[in-house]
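This report refers to the structure that appears directly beneath it.
Only a single protein chain was left out; the remaining protein chains are all shown in position.
Up next, chain A:
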Amino acid sequence: MKWSLILELSKALMLARFKQTAVAATGVMFSITMFVTLLGFMNGLNSMLDGLVLNRTPHIRFYNEIKPNPNQPVDITDEFQNTWNIIRSIKPSTSRLAIYNSEQIIQNLENDQRVLGVSPKVSAQVFFNVGTIDLTGIVSGIDVQKEAQLFAFTDYITAGNYEELNQTNTIILGKGLADRMLTGIGDVIQITTAQGNKMQVRVVGYYQSGLGDYDNSNSFASIGTVQKMLGEPPSYVTDIQVKLHNLDLAPSMARELEKIYNIDADDIQTVNAQFETGTNIRTLISYAVGITLLVVSGFGIYNILNMMIYEKLDTIAILKAIGFNGSDVNRIFITIALSIGVIGGGIGLVFGYFACLGIDQIPFETEALPTIKTFPVDYNPKYYFIGASFSLITTYLAGFFPARKASGVDPVDIIRGK
């Protein structure tokens, strides 16, 4: 059976009922438009919200935790091997915060295939001296280039030039902190470390993460500046931050490397479990709404095809009388259903894309999110692909039963009935 004839017959039947066909296609178009727009918008928001935390969070963070030594002498001695040993008022041992042999670890990590990048960090508790008042805060010594590359550091610099951070004795202050200290860019401020070292640094920019508390106490300087501030050598590193190619590997890699380097490691999943849950549920909801829309339009197509079959019983009977078999008739109606799906779905995808472009233009400015100027939209082709597949699947299913009914029409009944 030639498809060109099937297509021709389907086309003729559709054009004969052009309005109904157009209504059905519009239904599909509308649902696909909504589906694509909804998913694009939802996922745009999702990735923005996740990005707030996840972008800046290393996938694995190595550090030395201050904690009591798990191997207490009493447990090691042979004498008390088979007894219950209870130690009261145990204290953390005087372990150092710096990571031992940090340079070697960084080098090893950089050679690891799974690792995207490594960025060392030195954290220091400091007092910002403002007149007679001291504000407590944290200065993070960072490798500016790597931080920008791996953790989108520059996205959160709202004023000033981050490049200047490479010079020694410069600092970028959290916006909240800067406001409290009433400092402008270019001002010189004094910092006292917990050890009592005093140092003068120049403010070269503001940092605004969108998390108010964080911005009220955090500031950034180059790793060298902080090492100098603390009076420590260049090998002094308190944190090693790792970004992986595949985020899902983080927990297992953290466990693995923890043992090798004999330091503490946190992975992103454990630290930010709630974010993933939120994302999953939002995605689930948007899919559910999108699919509901498609199912509704599927019923529309089902109705219209059923009506068309009742109206075209004569045509079906005559086609069968002149030698079309059941499966030919079935194909004609499936073709009609799929054409409605392809046309409606295709236009829907285009309209959905336009709707996304539209949403992308709507201003969305909030204090908390300095880098966001308009509503975020995700243009991932995946959603368009899913939308197209769903439109074909629903229209096929909507056409399946009417087409089967049409293929079962007995021409004798129709012709005799006249």
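Criterion: contacts are C-beta pairs under 8 Å (C-beta built on N, C-alpha and C of every residue); 3 or more make two chains touch, one makes a residue touch a chain; residues count from 1.
Following the convention adopted for this analysis, contacts and distances are computed from a predicted model.
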* Name under which UniProt lists the unshown chain, selected from "ABC transporter ATP-binding protein", "Acyl-CoA dehydrogenase", "UDP-N-acetylglucosamine--LPS N-acetylglucosamine transferase" or "Ketoacyl-ACP synthase III" -> "ABC transporter ATP-binding protein"
* Structure fact -> Checked against the full complex, the residue among A:A317, A:A337, A:A355 or A:A406 that touches the missing chain is A:A317
* Touch with the omitted chain, as defined above, among A:T292, A:N325 or A:S389 -> A:N325
* Structure fact -> In the full complex, chain A touches the hidden chain through residues 1-2, 5, 8-9, 12-13, 15-16, 314-315, 317-328, 410-412, 415-416, 418
